[in-house]
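Written out below as structure tokens is the structure these notes cover.
Take a look at chain A:
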Amino acid sequence: MSTTGLELSKTRHLLKPLAWSTVAVLTLSMFGCGNDAEQSTSGPISTDGKNAAQIAVESAKPLCQDGKTITIVWEAGLQSLDPKNFSGPKWEEETGCKIEVVEVPTSEMFTKIMQEYRANTGAYDALNVIPAWMPDLAQAGALEQLDSYVDKYGYRGELQTIASTYRDNQMTVDGKIFGFPDDGDVFLMYYRKDIFARDDLKSAYKNKFGEDLVVPTTWEQFIQTGQFLTDALKSEGIYGASMFREPGYGNFMFQERFRNEGGTFFDSNMKATVNSASGVKVFKDWVTENKFMPKGVEKFGFVENLAVFVKGESAMTISWPPYGRFAAGYLENEEALSWVPKTTIADKVGYALPPGGHPELAAGFALSVASTSKNKELAYLFIQWLNSEEISNERVQLPYALRDPFRDSHFTNEGYQALWPDAKEYLAALSAAAESGLLDLSLIQTDKYEEALRQGISRLWAGENPQTILDDVAVEWDKITAQVGVEKQKTVYKSWAAKSGAYPN
Partner candidate 1 sequence: MADLRISGLHKYYGSMHAVKGIDLEIPSGEFTVLVGQSGCGKSTLLRTIAGLEEIDQGTVQISGQTVNDLAPKDRDIAMVFQNYALYPYMKIFDNIAFGLRARKVEKTEINKKVDHVSKMLSIDHLLDRYPRQLSGGQLQRVAIGRAIVREARIYLFDEPLSNLDAQLRDEMRGEIKRLHKELGKTMIYVTHDQIEAMTMADRIVLIRDGKIEQQGTPSDLYDRPKTKYVAGFLGSPSMNFITARVVTQGLGYGLILENTAAQLKMPENVSQRIGEYLGSNILIGIRPEHFSLNNESKPEDSGTTIEVSIDLVQPTGARTYVSFKIGQVTAVAELNPRDIRQNESNLTLNVDVNRCVLINKDTEFSI
Partner candidate 2 sequence: MLKKLSLPKIRKLGFKYQLIAPSIIILLIIGLFPLVYTLVVSFQGITMMDNDTSFHGIKNYVAIADDTRFWGALFHTVMFTVIALPIELFLGLFMAQLFIEKLPGRQIFIALLVLPVVVAPIVSGATWSLLLDNRFGPINQIINWFMGEELTLLWTINPTLVYPAIFLAEVWQWTPFMFLLLLAALSAVDKAQLEAAAIDGASYWMIFTKITLPSIWPVMAVAILIRGLDLFRLFDIVWALTKGGPGTMTETISTFTYVKGFQQFETSYTGAVALLIIIILSFVVIGALRKVELSR
């Protein structure tokens, strides 16, 4: 036998040394705390009728003379094609400053931003921040307050032309500006105009329910219509609806429907009420709806759902704005979009508000400046430029990127309206959705609340009882609240709940 083994008899001492190393304590100076670099205090510069983009470029030029690089954190993938292919090069051309894009997948973005802040590396200058995180990041000190920059570089005016939902709700923490809303992410219902116009279906529906077949505006209607369409069209390979059901996205959809059904997240004592009847109804309805949706819908995320929809296999869906562009086949030959299945339903897509009428302003992005940046001034100028009326109008039209209209002028942009036949309706729907949209819940440590909810949704698909799940989620939420401090969280929640988009009026 030619084995020597590990000389196992000797290895029993292996862990002794490990024990030493744990015992040996060195006193090490812990990493330093965040540097509160001085705010820009100089007075406003003269604007002379220049727009925000021009101001930013001209103010940046002198600072850029020695070829500085600004690092910006962006969501990995399609999103970052904007700074990589369009805005980054353009900024460099105009100012001489290089843009370095740090791509981070959404699920890691918060982590990475906090990590770098904690480590005080100054590695990131500008940031993309999901608005719901903003209170956390701002309170932790990771974000730079922007008010003085806004005044200095004369940006208040153009900030006012950001659609009010975003402007009023996704820009400030405690009344201070910490980021510029930069992405009009709002859910919209997409439906098949051709199907809803089919005479055979119309009459069959009328016969069965005594009503006209219309795009549903309540969830009861949605369930009835969806089931009907599936029954009628399954032989043709078409389902009544398909939907995000994967817990990450389900989180947004739950928040939307829960509030449309009259639910509130917390009572006046800051006890979680997510397990109220409204919550249970949403969960129960979901289970009912899944039965008329494609098999395996429980795992549908953005792409899976999109694939089903653009292949013409479902009559209705709810999602973010890019669905409208992709379904219309806007520049579908763009190489970067090869991952999108080819649309078979261009010109057949209608746009409407989701049932209930108050769509979720799900996720979205705001532009911020990292408090640990060593180039705050430049980072600010870059995001002002990106966010400005002039540049943002170009960016929201990029076929490959995922930035969606968020300024009043985007919705009425004539160039945009001409991009495909129904583009005008699409923009109008987006504008309407933005107006009535609901904000994501945003508290201290929001992610913990969301994680509990996501876990609850995955348990729903695992077949557990809705009431039990939501009771558990509520317990979990109360625990998190207690950890943060009930009073502290209550204040934050109250100020959030007071916002126009927190609950349907």
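Regarding selection, all candidates are chains of the complex that A comes from, given by their letters.
Please note the rule applied: a contact is a pair of C-beta atoms (placed from the backbone, for glycine too) under 8 Å apart; a residue touches a chain by one contact, two chains touch by 3 or more; residues count from 1.
Values in this document were obtained by computation on a predicted structure and should not be read as measured data.
For chain A, the touching partner in this complex, chosen from 1 or 2, is 2. Only residues 1-6, 8-9, 11-12, 14-15, 18-19, 21-22, 24-28, 30, 33, 110-111, 114-115, 118, 136, 139-140, 247, 294-296, 298-299, 304, 444-445, 447-448, 451, 454-456, 458-459, 461-463 of chain A touch candidate 2 when the two sit together in their complex.
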